[in-house]
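Below: one structure, written as C-alpha cells.
Of the protein chains in this complex, all but one are displayed in their positions.
Here is chain A:
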Amino acid sequence: MDKFDRQLRLWGKHGQLELSKAHICIIGNTLLASEILKNLVLPGATKFHLIKETSYVKSDCFLDVEDLKSINEHAEFNEETWNAHLMGNQEYWRYFDLIILTTRDVSVIESIRCLPMPPMLACNWREYHGYACFVSQEPHFVTECHRQHKSPDLRIDKPPQPLLNFYESIKPSQLSQEQLNDLPFAVIIYHALKSLKENCTKIDRSSLRIEIRRLHEKTLPGPECLNFIEAERYLYLGLQDSEIIPDNLLKCFSLASSECVVPFNSMFTDMISSLKDYLKHPSSEHQLPLSGLIPDMESSSEMYNAIQEAYLRCASKNLNTFADIVTSHNASVPLSQIKNFCSNVQNVRGVVPASHIPTEQDCRTVKQITPAAAAILRKLVKSKHELETIRPSFVESRDELRYYPTCSLLAGIVAQEAVKILTHQFVPLENTLIYDGKAGQVYRVKL
C-alpha cells in the first residue's frame, strides 16, 4: 500500500504528481503559514519557497521546518527574507504555481498588490474570525470536478449514429419474455420513445410511462422485472434534449475568451475553442463528445457488455474526431488531457477568482449583500495601524490562546483550496470565504 492511498482515492496519481511538482510560495512567517505548510507537506507537496517579513518575530509554531522535513524527506524549503526591491518586480513571482499570502505586514501586501501575480490565496485571521480569498488574473478551469452523483449520459432521445445502430439492432417485438427481462433500461426507454414518435403521440412524462408499462405487460405474468422498474425510474433521461449545452459549459465558453498564462488553463481554453469547432463537425450531430461511461443497468452480463461496448465505441470515435481538432489548434496538448476532457465534458467548470487582494473598498460591496460578513472582512483588511498592533507571537497573553483553532481551521481551508487549484481537480472557492467562529457561520462572497 502507498502512503498516499487515502488521498489517491480522491485525486489519483496524476493529481498527486501535480501536487508534488508544484512550486508554492508562502509569504509571511506566521502561525497561519506554519499550519498551512504542515497541511501541504503532509499530502506530498515538496517545493516550497518561504518569505519572511523583515519585521520578523519568531512565533511559537507547533511544527518547525525540521519537523516538516521529518514528515517528508523529499520536501525542499527555500527560505528568504522580504526584499522590497527584488520582490516588488513581477519577474520575481512568475515561476511560482501558487502564492499563499499570510503576512500581516501591510508594506509587503502593498508592494505586491498591484503586480500581476500567479494564482494566489490571500488569508488572514484574528480572534474567532478569518477570511480566505482566491485571487487570480485569469479564470480557473476544472476538468475533473468529481461530482459524486452524475446524471447518466445516455443520449436516449437522439442517439448518435453508432448508438442508434445498436438500439435498432434490438427488436423488442421479436423478443421472448425472458429476453425482455434482460433488456437494459436504456433500450426499453429508447423503444418506448420510438413507438411514441411513430404514433405521433406527444412525448411527456406520463405518455412515456404508459408506453414503458405497455411493454412491461408483455412480460406478465412472470416474476418482478427490475429492468422495467429501472426504466420508469430513469424515464426522465428520455425527456432530455441531448443537443443542449449545460450552463456550466456555457460559462466556460464565455470565460475561455480570456488570455491564460497558467498552462492548464491555456490548454483548457484551447480545448474549449476546439469544442466549438467539434460541435459544427457533421459527425458530432450537434452533441458533445460522449463520455462512454454508463451506469449499471439490470440485465444479463452479455446484454450489459453489449451496450457498454456500443457506448465505448461511440465515445472513442468522438474522442478521435475531437482529438484531431484539438491537435490542429495546438499540437502540444497531451492525449491524456484530451481524453479526460472528453469523459468529463458535461461537468467541466470555470471559476472567476477575485481580481485583487481584498481592500476596504471591497467591504462596501460585501456590506450590501451580507453586512455581518462585511464587518469581519473590514476588521481583517483594515488599516496598517491596527494590524501592526497584533502580536505575531501571542503566547505570553494567555487569553489569546483560545483563538488558536481559528488559525488551524483557516489553514485547513487554504491548504484544501491550494490542492484543488494546483491539481485542477474539484471546484475551488469562488472566490472569498469569511469565517465567523463565534457564530459558527461561514459566508461566501464574490469580490
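The rule is short, and it goes like this: a contact is a pair of C-beta atoms (placed from the backbone, for glycine too) under 8 Å apart; a residue touches a chain by one contact, two chains touch by 3 or more; residues count from 1.
Keep this in mind: contacts and distances are computed from a predicted model.
Of the candidates "Eukaryotic translation initiation factor 3 subunit I", "NEDD8-activating enzyme E1 catalytic subunit", "serine C-palmitoyltransferase" or "Synaptotagmin-like protein 3", the chain left out of this view carries the UniProt protein name "NEDD8-activating enzyme E1 catalytic subunit". Considering the full assembly, A:Ser300 is the residue among A:Ser20, A:Ser300, A:Ser316 or A:Thr365 that touches the omitted chain.
Taking the complete complex into account, A:Gly44 is the one of A:Gly44, A:Pro159, A:Pro289 or A:Pro358 that touches the chain left out.
Listed here are the chain A residues that touch the chain not shown: 1-10, 35, 38-39, 42-44, 62-63, 70-71, 128, 132, 145-148, 226, 296-302, 304-305, 395, 398, 401-406, 408-409, 411-413, 415-417, 419-420, 426-430, 433, 437-442, 444.
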